[in-house]
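Removed from the display is one protein chain of the complex; every other protein chain stays in position.
Every chain is named by a letter (A, B and C) in the order it is written, and numbering of its residues begins at 1.
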Amino acid sequence: MSESHTDNTHLAHHFSDAGQQRESAKLGMWLFLLTEILLFGGLFVAYSIYRTWNPDMFHNAHLFLDVKLGTLNTIVLISSSLTVALAIRSLQLNDKKNAARLLTITIVLALVFLVVKYFEYSHKIHLGQLPGKYYTFQGVEGTNPHVFFSIYFMMTGLHGLHVIGGIGYLSWMLRNTIKGKYSSDYYTPVEMGGLYWHLVDLIWIFLFPLFYLIG
Amino acid sequence: MSASKAEHANHVLPLRLYLAVGAVLIVLTFVTVAISFIHFGGWNLVVALLIASVKATLVALFFMHLKYDSKLYLIVFLGAILFLAIFIVFTMFDTMERDQIYQIEAKPIRENAAMYDDSSRGMHSVPHDSIQPDSSQ
Amino acid sequence: MSSTDSALDLSFLRHPKGLKSWLLTLDHKRIGVLYLVGITTAAFLGGFFAMLIRLELFRPGPDIMGPDTYNQMFTLHGAIMIFLFIIPGIPAALGNFVLPLMLGAKDVAFPRLNLASWYIYVIGACFALYSLISGAADTGWTFYTPYSTQTNTSVISMTLGAFILGFSSIFTGINFIVTIHRLRAPGQTWFKLPLFVWGLYATAIIQVLATPVLGITLALLMLERLFGIGIFDPAMGGDPVLFQHFFWFYSHPAVYIMILPGMGIISELISVFSHKKIFGYKAIAYSSLGIALVSFLVWGHHMFTSGQSEIAAMIFSFLTFLVGIPSGIKVFNWVMTMYKGSISLDTPMLYALSFLVLFTIGGLTGIFLGALSVDIHLHDTYFVVAHFHYVMMGGTVMAFIAGLHYWWPKMFGRKYSVFWSKLACALIFIGFNATFFVQFILGTRGMPGRYFDYRDQFQQLHAFSTVGSWILGLGFIVMLAYLIHSLYRGKRSGPNPWGALTLEWTTPSPPPPYNFAETPKIIHGPYDYDKIDVQRD
Partner (left out) sequence: MDTTGTIFMPPGQSTISGEVDSLFYFILYMSIFFFVLIVAATAFFIYRYRRREGAAEMTSGVSHNTALEVAWTVIPLILILIIFGWGFKSYMKMHIVPKDAIEVKVTGQKWFWSFDYAEGATSVNELVVPVDKPIKLLLSSRDVIHSFFVPSFRIKMDVLPNRYTITWFEAKNVGVYDLYCAEYCGRSHSEMIGTVKVVSDRDFAEWLDAGSGSGEGSTPIEFGEQLYKSKACYTCHSTDGMPKIGPSFKAIFGHETEMADGKKIVVDENYVRESILEPQAKVVKGFQPIMPTYQGLLKDKQIDALIAYIKSLK
């Protein structure tokens, strides 16, 4: 906006230099991630309380989740986390082509995750293992199995919404990368997207054992 | 508070580090799945959470660069975990300890939700003599 | 006069011109003014409902409304006042305006996010108020299950509104923390920050940490209504006391979202109008942070009669008392700041002193409610209603008004009438005490809260309280009148009408769009009245 900053197209008028702007964005992003952790936190609390109240029901209900698909999705998500980290590394090295390639792989892996999730969901819906009052399945022993599936659908569903959001944001980043908007001088938006994507991965790292691997 | 540019020069980590961390994460995933098939009661949960925490730490330190960035971000991240832990633990001070004086206060009157009844979703009525509160103090 | 008018033309108020330039503005000062319009509207709407409630309670039995309408009225009063007025009040309106100026910055860190949070506020308000026409919720602002999952009023629209408003609050919080960390002018070290900034910082920490939990709580409540997920509804196998844990994990820290910035304002004002260095700067600054963090450990004191475990009650009661200490320290520090000062009783100072008296009563009555066995008797009675209003209205609202009168000449470049403003302050102080002090007695004598009708023995005290509310309402109408009058006819104000040392007073009144022509250099502390010879102008 102001004349003195025409040398740097990415610098907003109220920052004095690019470093200040980048560190501001990073702190803002970390605070946003903190709110995400506490948003999921409420569901983790619900999970903890109901699991300690009904350990047997949780164990019996978890047998109806497919460990193979869960493991597959964990590998998929961890890989996508790696590729997005490598995409940022490529931008740091100014290798825009490689960055675009790695971002594409990340998005494809995220889509694979959703497809697997779709098959898991549709199987459960078919069996009537639905949340709350729509639960009609009869095969789980124990108290109130619908609560397990309520929590399962809410936690994986909220996580799934975050995956969809991530796909949207990363696709936008991919488009801008292909257009050449980012370079080793300025790649803050991709870096922020990376942090977000790692958090989505991080939450799944906990969801996986808590739902699929109840011993 | 503006920091000099040099301080924020791109900190490029070696490719091998990323690949190594990714490999460890995948190995740990298989390990935790394998262990879940061995039963050692309550410890299953502890081990599963421990492995998940190691994986999360690796992601946070290397993929998210917490090891190399300003300590402020680490404080923010740990703060989130701390307050989530407070939320869980303090809630459990209630939900796990309701039977400290009377057993009867800890359990719901009817374990199962009304929708599991074949008869009706009507109100429950418990005959008086069927509830014998445990008055042991 | 022509020179002063051109000063107005160059200020953020008139440059650039046009409605569109306001609605798309990224200037933190304009966004602050937009918020001010929003929260003032909400405050008068919520106040209108309060007046109707008090009128209905003038005598026993139905008078001007039936029980259903009454239940909707107190729900709307509570929800509007909390979510639309008090929580965004000081941070989003006054804080937005003042914070970058105090830091010596040109704007907040994320101006677009700042504007977005105002629009989210408006959208959330629309959802919350939509329930007015769709059969307003009658759950009380606490939305306790299973009542809130069973009632057939529009709970979802109200909770969705509060859910959306939460995002507005979170974005403001993120913006402020980053601004305070990253945008301080050279030399503006942490311990040279004005205490209002410390108050906003502590507030922002709570906003960021607690508000997401409100979001998930309200989401779970909506899902419970829609799907019967069985987390909070006992008919579906849920636990209603768990809802209370979720709700108060947010809503107790939220009362500190409301009071901490107010305490910050009072710290500024007592020092400025005593023309004296603040007593115990670090104690006040650290106690803000201390209150913010410990406030997360005390939520269970809202639940002493709820059937939570005795161990939880003990822990929560103990920690509740601990959080009282830093608040006490602040009060003592404010009083000692006046010692050896040069005190002038301008209108903002009168409001600040009203705060001191009313907040002290509010704080001390909190001790009754923290003590386990006494709380058993007082819980859910008018004692709690009175305590809450002494802290929230006698505390936060008084601080907000004090701050508004303090920064008014800076925001709009004009002064309000001294006579009318002091009269309004007197009316509000007297009316407030008349309305709410008797409610302590109602409560101890056993009058439960949220009662549409009551026993004859409470009639005199209720009538007294209602008459008090008329005086209070009159005070606010007078205030609105002279403030609006001052916008058009008020005398022009100089840059530093109170002789204050913080940075916002070094800019013209009102400030130009980018605040400072050059990034200011900070050489003295914000309260160095012992070193700097500062004059009013």
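As a working rule, a residue touches a chain if its C-beta (ideal position, glycine included) is under 8 Å from a C-beta of that chain, and two chains touch if they have at least 3 such contacts.
Please read these numbers as outputs of a predicted model, since none were measured by experiment.
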Visible chains that the absent chain touches, using the contact criterion stated earlier: B, C
Contact partner of the left-out chain, one of C:336, C:426 or C:480: C:336
Sole contact to the chain not displayed, among C:207, C:274 or C:493: C:274
Residue of C:37, C:226 or C:314 touching the missing chain in the full complex: C:314
Contacts of subunit B with the absent chain, listed as residue ranges: 101-102, 104-105, 107-110, 122-125, 128-129, 131, 133, 135, 137
Interface with the undisplayed chain - residues on subunit C: 67-68, 71, 138, 140, 144, 146-147, 150-151, 234-235, 239-241, 274-281, 283, 304-307, 310, 313-314, 317-318, 321-322, 324-325, 328-329, 331-332, 335-336, 338-345, 353, 356-357, 360-361, 364-365, 367-368, 370-377, 379-381, 440-441, 444-446, 448-455, 528-535
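The working rule: only the chains that are shown with their structure count from here on.
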Euclidean distance of C-alpha centroids - subunit A vs subunit C, Å: 35
For subunit A paired with subunit B, centre-to-centre distance based on mean C-alpha positions, whole Å: 17
Centre-to-centre distance between subunit C and subunit B (centres being mean Cα positions), rounded to whole Å: 34
Overlap residues in subunit B, where contacts from two or more other chains coincide: 1, 72, 79-80, 83, 87, 91, 95-96, 111-113, 115
Multi-chain contact sites of subunit A, meaning residues that touch two or more partners: 15-16, 20, 23, 27, 31, 34, 38, 41-42, 45, 49, 133, 143-144, 146
Residue ranges of subunit B in contact with subunit C within the complex: 1, 72, 79-80, 83, 86-87, 90-91, 93-98, 100-101, 105, 108, 111-115, 121
Touch list for subunit C against partner subunit B, complex: 181-184, 209, 213, 228, 230, 234-237, 239, 241-242, 245, 249, 296-297, 299-300, 303, 307-312, 315-316
Residues on subunit A engaged by subunit B in the complex (per definition of touch): 15-20, 22-23, 26-27, 30-31, 33-34, 37-38, 41-42, 44-45, 48-49, 52-53, 67, 71, 74-75, 78-79, 81-82, 85-86, 89, 92-93, 133, 135, 143-144, 146, 184, 194-195, 198-199, 201-202, 205-206, 208-210, 212-215
